[in-house]
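Removed: one protein chain of the complex. Kept in place: all other protein chains.
Every chain is named by a letter (A, B and C) in the order it is written, and numbering of its residues begins at 1.
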Amino acid sequence: MIAGLFNYWVVIILMMAGLYIVMSSRHLVKKIIGLNVFQTSVFLLFISMGKISGGTAPIIADGFTAYSNPLTHVLILTAIVVGVATTALGLAITVRIYEAYDTVDEDDIAEMDIENENKETAVSTVVAKNT
Amino acid sequence: MLVATVIIIIRMEKLMSAVLMTSFFSLIVSSIFMVLDAVDVAFTEAAVGAGVSTIFFLAAIAIVGRVSKPTQRKKQILPLAIVLCTGAVLMYATFDMPRFGSPDAPAQQHVVPRYLNESMAEVGPPNIVTSVLASYRGYDTLGEVGVVFTAFIGVFLLLGAGTRKSGIERTANPVAGVESMRQSIVLREVSDLVIAPVLIFALYVQWHGDFGPGGGFQAGVIFASGIILYALIYGIVPAQKLIPPRKLAYLPAVGLLLYAAVGVYGMLMGANFLDYDAVAHDPLHGQHYGILIIELGVGITVAAVMINIFFSFSERSL
Amino acid sequence: MNESILLLSTLIVPLAGGLLLSLQSSANTRDAISLVTASILFLLVLCIYPYVLNGDAPGIILAKPIEGVSFALQVEPLGLMFATIASGLWILTTIYGMGYMRGANEPNQTRFFFCFALSITAVMGIAFASNLLTLFVFYEMLTLATFPLVTHKGNEEARRGGRTYLGILLFTSIGFLLLATLWTYSLTGTLDFRAGGILADNVTPTTAIILLTLFAFGTGKAALMPFHRWLPAAMVAPTPVSALLHAVAVVKAGVFTILKISIYIFGIDLIAETGAGTIALWVATFTLTAASFIALTKDNLKARLAYSTVGQLSYVIVGAMLANAAGIIGAAMQIAMHAMGKITLFFCAGAIYIATKKTQISDMRGLGYKMPFTFAAFFIGSLSIIGLPPLGGSWAKWHLLMGSIDATQWIIVGALLLSSLLNIAYLIPVAARAFYAAPDSNGQPHGISEAPMLCVVPLCITAAGTILLFFFGDALNDFISLIPLRAPAQ
Partner (left out) sequence: MIYQLPAIVLLLTLLAAPICSMIRNGDIAWKLAVIAAWLSVAASMALMHQVWGGNEISYHMGGWPPPWGIEVRIDELSALVLILVTLFGSLVITVLRESLRTAMRSHRHSLYYTTFLLCMASLIGITITGDAFNVFVFLEISSLSTYALIARGRDRRALTAAFRYLIMGTIGATFILIAIGFMYMVTGTLNMADLAVRLPEHADNRVVQASFAFFIVGIALKIAIFPLHYWLPNAYTYAPKATTAFLAATATKVSLYVMIRFIFDVYGVEFSFKQMHIDALLLPLSVAGIFIASLIAVFQSDVKRLLAWSSVAQLGYMSLGIAMVNVAGLTATVTHMFNHAMIKAGLFLCLAAMIYRLNSSHIKDLAGIGRSMPLTTGAFAVLGAGLVGIPLTAGFVSKWYLINAALENGWVILAVMLIISSLMAVAYIGKIIDVAYFKPAPAQHKDVKEVATSILIPCWIFALLTIYFGIDTRLTAGVAGRVAETLLGVGL
């Protein structure tokens, strides 16, 4: 009973670790790393789902009758590509953020944004006084 | 082992090492995929997770710096709570899950048997993954190419094309480790030997997808890796001389259009969109040609997009 | 002419007139258009009478946005009466307004007349609305169209007044009226005004009480306390606005709405059986006494008239909530009679302001000799409001009194009588002082110096109207009796 589920549990731990990295890291690149780990673990879940004991890769050849599930493989192929696409775009935004803020630490950025907003309100009150 | 790797990633403050650990993680996962009979997925995960995306990470880190501050303890509580809740829900679910490896699981019933039993007769390739990917669920794959294309357009829109237009000189901060790589004669020699076979291997994977693991994605990624390797060792400029970025920028669109064109051709012949039966007189031939062409489209787009994105990143760091 | 088109044109004519006049640059052309539009509208409304007297109910459906609820017009006697009053008095107000606005050199006269026309459009819509939703739409339109008129002066005081005006009216209408409307819809699946009401078999007594109370307070324009504050606040507007809109059109739209809801949504039988009107009845009774007391304390003539209006409006509500034939007839008559009387008073107040720039009652000693027509008209109007024969107002008061006796509500009988006494106390001194007190001895020139003719003539006409209404009271009574109080027998 336990053996049949152990595999899933490991996957879940991995997924949660990934999710934890995403949410707890302040460094933007590390967040994306977390996303990667999270997604990869989900892929693992799918593939585990498709495995048949005693089966073989779903390439039809003589002498084999049991094949593992090709559908989950297809889905995960797609999902992997989606994942790398997201990573690329996320990194591109990170690079732009670095150029704009000179930092990629979430806390620092938040601080700078707050400063910015304070300045803006200050400016608008000055404008209001002048008019 | 996997869990250990992930914990190391969490604790790691040096980004560079974190990235390398992630790459390592991907490699392990891909070998597990292999064990789980998912050869195509393993192939792709190795090429994408351990290959291309690691390179993207490195390229990005080269720009944004390598160290991340340690997280403060206070802020960890909420994420931890959310993670534990999510995990609890998942654990809760596992108890009703079909046992691992069980051939009677619903996932193995219903839809899949037709793929296993009929695809040779209906579609042709012995690699069922290819049949499903390219034909049964060809529409998904078109969407997937769309995702890749979108990422390319997005990165382009944000970082600019791989050609330098702005006159602003950035401080020299080249792609991680490239300086030393360039100077190493041994590396050069070895890579000279490697790059050509890599490219040829890519072509093989491209055309071999029908029979063994492989296909457009894997081929595209491998091809791109070859070019990127070249760029890493010889520098961006020679690489761009080899493949002019201006022309390269057209290729992702070409691949996507090629894919869609097959579908539209089917429509013009009176069948449904992406129905390859109508591509040739004989349905099986039609499927064969159709899959070949769309795999080519996938390969072109994926390779071109990966190279393009890499160029875009490296332009920023020069 | 096709009857539906006739009905529709009562909306289109004032709207088109308003658009047309807003394009004119010359003041004379503009005023001419205004006057012609008003006259045409009045004639159109008169043209509808034959249908109603024949027992027809012309109608037109404009749109059907929601299942079971249309955007539609339909004529019934009460609405027709209201439309007649509003459109008829519009002619006089237009004439008066030309005199007043020029006399007072008000700016933005084009915007003024445009919004005026828009308000009349809304009033016509309210009068002829065939269901609650349509009525609600025009009700809100009236609020929004009169807002620029209230803030016409554009100074801080006007803006503050405007804010109170808009705030209270929008709050009550969206907060209560709309809620009650929706509730009615969810109970009955329709919002149509039907003889005998639509709620009859769908509500418990408790729901009926809550619903009717919501309606009564939701109709902020009826100025039930504590939502009466907007009316005094609206007095910052130029006098023609106060006269037509805040003595006739807007406030009457409010009580008209309540009356209509009582008759056609609840049905008077339902109100009588369930006692749904109890709360509203007592609030109205309180309002009509309290407002009279407050009116006594006001020295500003327009403010006093405003509180007088607050009180007089509650007579209508009392009549509606009594839910018997006499009460309804009294309420409907009160709409007509009070309109004629109060507009006279406001016209007079405006004329006094134009001629002497005086607004406080205490400053008006002895003015009667200088402005005999104006103050004579004021006196006649006052008597009508109080309800003394031989003036129109007496009929309304009489029927209301009969209604409350029928309902054996002796406290209300008492309150009505008390209020009438108070009416005498706050209205008669105005005219009395003007005629009998000696003018202040600051050497004002003697002899008649009235406001412009365009102002004086209308007020004389309306004063004469109050007398005429007394003699045509029977005819009005007959006409109001056409209102179907119960569902036609199957």
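Just a few scattered comments:
Convention: contacts are C-beta pairs under 8 Å (C-beta built on N, C-alpha and C of every residue); 3 or more make two chains touch, one makes a residue touch a chain.
Values in this document were obtained by computation on a predicted structure and should not be read as measured data.
Touched by the hidden chain within the whole complex are the displayed chains A, B, C.
In the complete assembly, the contact with the undisplayed chain comes from C:Phe71, out of C:Phe71, C:Phe113 or C:Phe128.
Screening C:Leu46, C:Leu179 or C:Ala325 for touch with the missing chain picks out C:Leu179.
The residue touching the chain not shown here, chosen from C:Trp90, C:Phe114 or C:Phe136, is C:Phe136. When the missing chain is restored to the complex, the residue among C:Ile5, C:Ala63 or C:Met453 that touches it is C:Ala63. By the touch definition given at the top, chain C reaches the unshown chain through residues 63-67, 71, 133, 136-137, 140, 159, 170-171, 174-175, 178-179, 182-183, 185-187. Mapped onto chain A, contacts with the missing chain fall at residues 19, 22, 28, 31, 35, 38-39, 42, 45-46, 49, 71-72, 75, 78-79, 82, 85-86, 89-90, 93-94, 96-97, 100-101, 109, 113, 116, 124, 127-128, 131.
By the touch definition given at the top, chain B reaches the unshown chain through residues 89-90, 92-93, 95-98, 105-112, 114-115, 135-140, 143-144, 146-147, 149-151, 153-158, 250, 252-254, 256-257, 260, 263-264, 266-267, 271-277.
Keep this in mind: only the chains that are shown with their structure count from here on.
Taken together, the touching pairs give a contact graph of some other shape, not a line, ring, star or complete one.
Taking the mean of the C-alpha atoms as each chain's centre, chain A and chain B sit 15 Å apart.
Chain centres here are Cα means. That of chain B falls 76 Å from that of chain C. The set of chain B residues touching two or more other chains is empty.
Touching chain B in their complex are the following residues of chain A: 1, 3-10, 12-21, 23-30, 32-33, 36-37, 40, 43-44, 47-61, 66-78, 80-89, 91-96, 98-99, 104-105, 107. Across the complex, chain A is touched by residues 2-3, 6-7, 9-10, 15, 18-19, 22, 25-26, 29, 32-33, 36-41, 44-45, 48-49, 52-53, 56-57, 59-61, 63-65, 68-69, 71, 75-76, 78-80, 82-84, 86-87, 90-91, 94-95, 97, 99-103, 105, 107-108, 111-112, 115-116, 119-120, 126-129, 131-133, 137, 140-141, 143-144, 147-148, 150-151, 154-155, 158-159, 211-213, 217, 302, 309, 312-313, 316 of chain B.
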